[in-house]
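Every protein chain of the complex appears in place save one, which is left out.
Labels A, B and C are assigned to the chains in the order they are written; within every chain, residues are numbered from 1.
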Amino acid sequence: MTGNTFGNAFRITTFGESHGPGLGVVIDGCPAGLPLTEADVQAELDKRKPGQSEVTTQRKEADMVEILSGVFEGLTTGTPIAMLVRNADARSAAYENIRNIARPGHADFGYMEKYGMRDYRGGGRSSGRETLSRVAGGAVAKKLLSLYGVEVHAHTVAIGNVRAKPATIEEIKANVWKNPVRCADLSAADAMLREVSAAREASDSVGGIVEIVATGVPAGVGTPAFDKLDACLAYALMGIGGVKAVEIGAGIASAGMRGSEMNDEFCTEDGKVRTKTNRCGGILGGISTGMPIVCRAAIKPTPSISRPQRTVNLETGAETIIEITGRHDPSIVPRAVPVAEAMVALVIVDQMISGGLINPVSAGAVDASRNR
Amino acid sequence: MTGNTFGNAFRITTFGESHGPGLGVVIDGCPAGLPLTEADVQAELDKRKPGQSEVTTQRKEADMVEILSGVFEGLTTGTPIAMLVRNADARSAAYENIRNIARPGHADFGYMEKYGMRDYRGGGRSSGRETLSRVAGGAVAKKLLSLYGVEVHAHTVAIGNVRAKPATIEEIKANVWKNPVRCADLSAADAMLREVSAAREASDSVGGIVEIVATGVPAGVGTPAFDKLDACLAYALMGIGGVKAVEIGAGIASAGMRGSEMNDEFCTEDGKVRTKTNRCGGILGGISTGMPIVCRAAIKPTPSISRPQRTVNLETGAETIIEITGRHDPSIVPRAVPVAEAMVALVIVDQMISGGLINPVSAGAVDASRNR
Amino acid sequence: MTGNTFGNAFRITTFGESHGPGLGVVIDGCPAGLPLTEADVQAELDKRKPGQSEVTTQRKEADMVEILSGVFEGLTTGTPIAMLVRNADARSAAYENIRNIARPGHADFGYMEKYGMRDYRGGGRSSGRETLSRVAGGAVAKKLLSLYGVEVHAHTVAIGNVRAKPATIEEIKANVWKNPVRCADLSAADAMLREVSAAREASDSVGGIVEIVATGVPAGVGTPAFDKLDACLAYALMGIGGVKAVEIGAGIASAGMRGSEMNDEFCTEDGKVRTKTNRCGGILGGISTGMPIVCRAAIKPTPSISRPQRTVNLETGAETIIEITGRHDPSIVPRAVPVAEAMVALVIVDQMISGGLINPVSAGAVDASRNR
Partner (left out) sequence: MTGNTFGNAFRITTFGESHGPGLGVVIDGCPAGLPLTEADVQAELDKRKPGQSEVTTQRKEADMVEILSGVFEGLTTGTPIAMLVRNADARSAAYENIRNIARPGHADFGYMEKYGMRDYRGGGRSSGRETLSRVAGGAVAKKLLSLYGVEVHAHTVAIGNVRAKPATIEEIKANVWKNPVRCADLSAADAMLREVSAAREASDSVGGIVEIVATGVPAGVGTPAFDKLDACLAYALMGIGGVKAVEIGAGIASAGMRGSEMNDEFCTEDGKVRTKTNRCGGILGGISTGMPIVCRAAIKPTPSISRPQRTVNLETGAETIIEITGRHDPSIVPRAVPVAEAMVALVIVDQMISGGLINPVSAGAVDASRNR
């Protein structure tokens, strides 16, 4: 277990620190013949780019992606696709004062304990910038899934105590990228913005919840007993920095429900089996039902707050006070939206290849014989 | 991805169906020199044995485990440890009537869609009996962890709408195995029993929440970026049948908190760095902090309820009504308690070996050089 | 890396020691719908059974296999297939005198150094009996491959200094199982038998070479850059106890050849591309060409010889003399034949599933869309 590879049949290996030369990803297992350009990937990266609004950090970076391998004459070749984004705006001097200080709520302390050292500049590998590699990998996964009719859409459903109304997939597609909090419910979006502003004014931060919906996933996707679809989604989402809970379908509420409320009854529609309701979030026994996959990730408030906090100098062992300077997102929830999309897309494409529903070497070669 | 192996450095491969000849597990990666007997494993298996009370199913089985390999003269040898439990009480005729019927809330439909066939007897591989293999594997993980001062304890914190009071680790150890709902709060346990009985009387079932606490885990355990400790716990717990949500520390509540509420400040105690609070559940940036690991799994109500439910005959495609007969647990939450313990133990032991904190080939050979 | 799992998409996990309760295998990744009975597996196991002739050891064992899971109504279900063979004739007292002695040419010393202990009875895990699990796994691989027109046949091509004439696939099929040395050239078989007898009479042993031919493997099988078909075959064959060299096609002779001798020119035959010759052994650039796969494994003489040999007592550190008693095969080459077949079959089935040429979840569901 070395930790920086995700997936089995379609796998990404990521690298890079916040203030090193660059970040990137190597995708191994993408079938040949998929049309792919840097613009496809750039479009996804732009969704997480900083400096877009008052909500997110002001660090100005082009974050232009370069494809280093695996694409020839506009098509993937079946060989590894490496992509690189150079770091530009890297004022590492700004971090010299936290060299030995464990910031509360951050990974600093764990890295020091584990490795005995760390690249402290901007969080190093534990920086949110690391998710850039995931989004680049997810961009390819999404492109491949689109050939099979699968779409993945994420949206913010809560920030602090503001919750969005339930949204249709059409509302999500129409509204999410129009507002800085990535919410499908435009009036809730305004309230969320105010919640973020209030937190910033209080030198504080807020958490929230992202929901991800995948449509078009055929029934039969998932690999019991351990690589169930929901288990892999939980692994993928909990691995995003700041996520403290993952729910599938009714999620935590299911604990308080009766079986007669929770069970989704089966029916037929146009000759296909489906469920009348979807409290299970499109997954039963770890295998997709053909209904939309619905899951949520709860994200804690940004740990970087400008209030003084008590902590410890890891070199001297002395207790001390830290005041984090610089500009930090009062909420990382909006920036987690494209990351959550990417991770869910990566899980589904991996499972579909492993399950014989996407040909592992040739994109578009749908296995017609599977249509039972 | 074939789905039936869990873990990397310490891995279990499980097999077996509810009504086949038997179930079992092969553990690969257990260091040599660990004292291990069948009694060690049996003690853990007995915690999940059916027929213990009115809460759980009445199927009478000895579920006696046999160690087939990997142990010599009372010690593990470093070679694979295979364990087998024979199925005894296998009245498969009882399931003939559901051969082609998808039970609502069950895995039946997904298995048929995925494999084109299934062993329908008692749920086959998707039966709760499959967790027996996990508990047997977890028993060895727990034995190994005990050499390093790590303990894992699970307890029921909610059934239906009854919630237990917060419990100390001492209360958990003292009370959990004394009551059939596995709750550390004995007065809540009574209310939970009533909740279960009420559900049964209503031909219905109830869900609940299991919390798992691991103590003695050193700081520095976890493998970013993808195999973070929390990500692996989420994967492990969400992979247990019926789990619909996983929380770490403050969990879902963290979404509604401010950073100043959520952040755990660092301090020193007896010369060691620790946090004053533990809202992060002992994990920051995917790496343990040295504080107790705290996580929870929300479990849906048992899908087998005796009320008539609408469904589809998968052979004919006709809509139909199913009435599930036989005795079924109105709540599987108590039986998930030892399973959750096992899965958390498996994650921690795997991470500790991968991280150099447990020697991979020789039990007890603690790496003293790591003590920085 | 825990060492006892082989394969990716079709994987076996093996367990068991020579003198423990039993040995077995768990197959994960076998598609559903493959007809499979214990008799299918038993037939392969019988090919390696001891006591068949004067050539092999006299230990009498039934070695009857039991399928514990994964098969329902005569068909595989897509869930793990566990198989168990109990040990019967286990006179472990016979090994008490070598408890602390490292037998020359054996694994004893390495196991002691690695694990600090070992199950010394009959070689424990390093016994040739361990290959029983591989043959059981290979039996299922061969059955699955047969649906796709792939056959794997091994034969002895050398024992000591006796070499067999080149054999056609028909001669291999017709002759190999008719003589105790598993040679397709019946007159060479007689000479080989004499070579074995001469070694025994000299209180010595002899080595030899096994060749494996796989027919019907389509072009396009293999996964560069590291999991090339030849690389995986080398890994599989070198992992059999006693193998000291692996060759593909022209093998070692290719080092002395000119390019114009070695290159196989391409031609067409019945509209299909093939090569006129097959010096490459059916593999170019790590990918199959559609010609027969041809590889060989050179096997050292049995290390157990009855002559006195100098060695060391690992407990006391004193130099000593060992005289190995009991009956041992003067040549393990014939018993390696079914093992080599099994390992090659396992490699090919794994690669064909990974490459989309065998459906991973449904046996027989050939991906027609791949036929370009």
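In this section, a residue touches a chain if its C-beta (ideal position, glycine included) is under 8 Å from a C-beta of that chain, and two chains touch if they have at least 3 such contacts.
Given the structure is predicted, the values throughout are model-derived calculations rather than measurements.
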item: Chain not shown: contacting residue from C:G122, C:G138 or C:G220; value: C:G220
item: Chain not shown: contacting residue from A:L36, A:A82, A:I98 or A:C183; value: A:A82
item: Missing-chain contacts mapped onto chain C; value: 1-6, 8-9, 14, 102, 104-111, 113-114, 116, 125-126, 130, 158, 160-161, 199, 202, 204-209, 218-228, 230-239, 241, 243-252, 254-268, 271, 273, 275-276, 280-281, 283-290, 298-305, 307, 309-312, 314, 317-319, 350-351, 354-355, 372
item: Those residues of chain B which, in the complete complex, touch the missing chain; value: 9, 79, 220, 224, 354-356, 359-362, 365-370
item: Touch residues of chain A, complete complex, unshown partner; value: 2-5, 9-11, 13-17, 20-24, 26, 28-29, 32-33, 66-70, 72, 75, 77-82, 84, 114-119, 121, 124-125, 361-362
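FYI, only the chains that are shown with their structure count from here on.
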item: Chain B onto chain C, rotation angle from CA fit, given as a multiple of 5 degrees; value: 180
item: Same or different residue numbers at the chain A/chain C copy interface, by half rule; value: same
item: Distance between the centres, which are taken as Cα means, of chain B and chain A, whole angstrom; value: 26
item: For chain B paired with chain C, centre-to-centre distance based on mean C-alpha positions, whole Å; value: 38
item: Of all residues in chain B, the ones touching two or more other chains; value: 2-5, 8-9, 14, 114, 116, 125
